[in-house]
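Certain chains of the assembly are absent from this excerpt, and the rest are unmoved.
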């Protein structure tokens, strides 16, 4: 029974606890700067409460590490975890500053980076995974157009906007990773458009709430990502992969197979799922299962720190494209996006 | 260009005219007891106005005959048409009295009966035909359960009820024919249930408005037909064929691909088609095309007078089953349903 060092005892940590137990693993050690939170979670899981991340990570009972703390602490904890020489799962992003992420990968090397799982849980969504697998299996021949739609049911609190890093780094980063995982080839240009049409207050804070990004892959395939911070009918999460032999779609699952036929509602389905815990709950569980299995077997992670860095890179390029109102040609990780 | 003798100049006749012309045929002669109606239709089609059905049918310019008059006139006109020795299309039923229909077939013989097309136009519906063809092609292996749902948007005028022959003879007859065409084997028993839950006035007139009929085919396959004289969301016309290898469904087509997603309507499709001219309009056209093609080539009709008689026989058995509250075992066309 794999022992996990759990760093963080907040909301995401609690989400992971159930998955860890369901996966047949146990919480071995736990650390959170708020000691009360650690103790509460430890009481339910029989874990050892630790008083530093290093203590929790290096305890012999811990065979793998899960980092589920706030974004600004990730990079420091990642360096600590690498020192512990144990498999790590870290929520995205590696760092709020993408240059730090690049530096981290360069410091630890690609082999170590591949042992670090980055929490792009949407890759485990059943419908999305079916599209990706279908594309890779050649069901639609050569991929020509990829469209990813991602709309949250409602915006985050306004006070979160300034420290979010902006829509591209905070929200669209999931879609950049999804695009990369499906397209599996270099992206050569990024063009971003956006506006604050949902809530002008978001615009006053220097961010956008509605965005469209077009990317071109090396072979000419066109990628379109549409984002909105608001969606009146739920959590709109769709993928459409169009190729030479057809199209694969991951549409929004519905809450049930309930449908109403009346003169006013002539065929009304049950609503789509509401937000990420409803839609992506099973994905979190699958992610933890995969992480624990790879940890046990000493295998590389299917989504690793290099993926985390590359998604951040596309977010950075999009941010620059929007700011400078021009297409960003991707020439390498050292590109100075701020001086294009 | 095949010349048609058109008997009747009312609503159904007008529906057929457009199909006849679209099929590359022409109206050669026309007869309707209301001379004004004949003249009006003749003016648009350059047809010869005749003053008896026999004159219209026997005119050398007419190579095939279409009977589109009221039900009570069919049997007499059919005998007349058989004398003219030309292919005939007759709206259902052969006769309001099913014994007359049996007598007619016995008189003219099976070979002649096969040259008479009976207007079960729903057989030509694209979705329904796909189900039938899929069953016959073996896509679902052995057919085990067949469910036909048929609901009109609103009941006929109350004054029509007494002369309708009752729901089984007037409405469900289409579904009996559909069942026979899909199942392609003898039906050995009929059990009917019904009530006048839509409109008690229909009950007072001795009829039902809601019905369920269960039939058993020779090999044990179960057939269920559900009818209602009223449907709030349109013309509900569906088939579900379930077999050893799967299920084939003909669902209600919608008016368009329009769908609304709002918090109140979380995925509302466009309405289904409203009534028979909207839903079965293309079926009427296909029926006329098939009739004209078979007429030109001297072929047997795919739906002939024997089919018309057999559907009437099942309607008769259902009427008796409901009346006597028992299952009717089908032992032959001479069965006295009224004395079971």
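We call the chains A and B, going by the order they appear; numbering starts again at 1 in every chain.
FYI, contacts are C-beta pairs under 8 Å (C-beta built on N, C-alpha and C of every residue); 3 or more make two chains touch, one makes a residue touch a chain.
A quick note: this is a predicted structure, and the numbers were derived from the prediction, not measured.
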item	value
Overall copies of the shared sequence [whole complex; 2 in view]	4
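Quick note on the criterion: only the chains that are shown with their structure count from here on.
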item	value
Equivalent-chain rotation between chain B and chain A, CA atoms, steps of 5 degrees	180
Gap in Å, rounded to a whole number, between the CA centres of chain B and chain A	58
Complex contact set, residues of chain B against chain A	232-234, 254, 261-263, 265-272
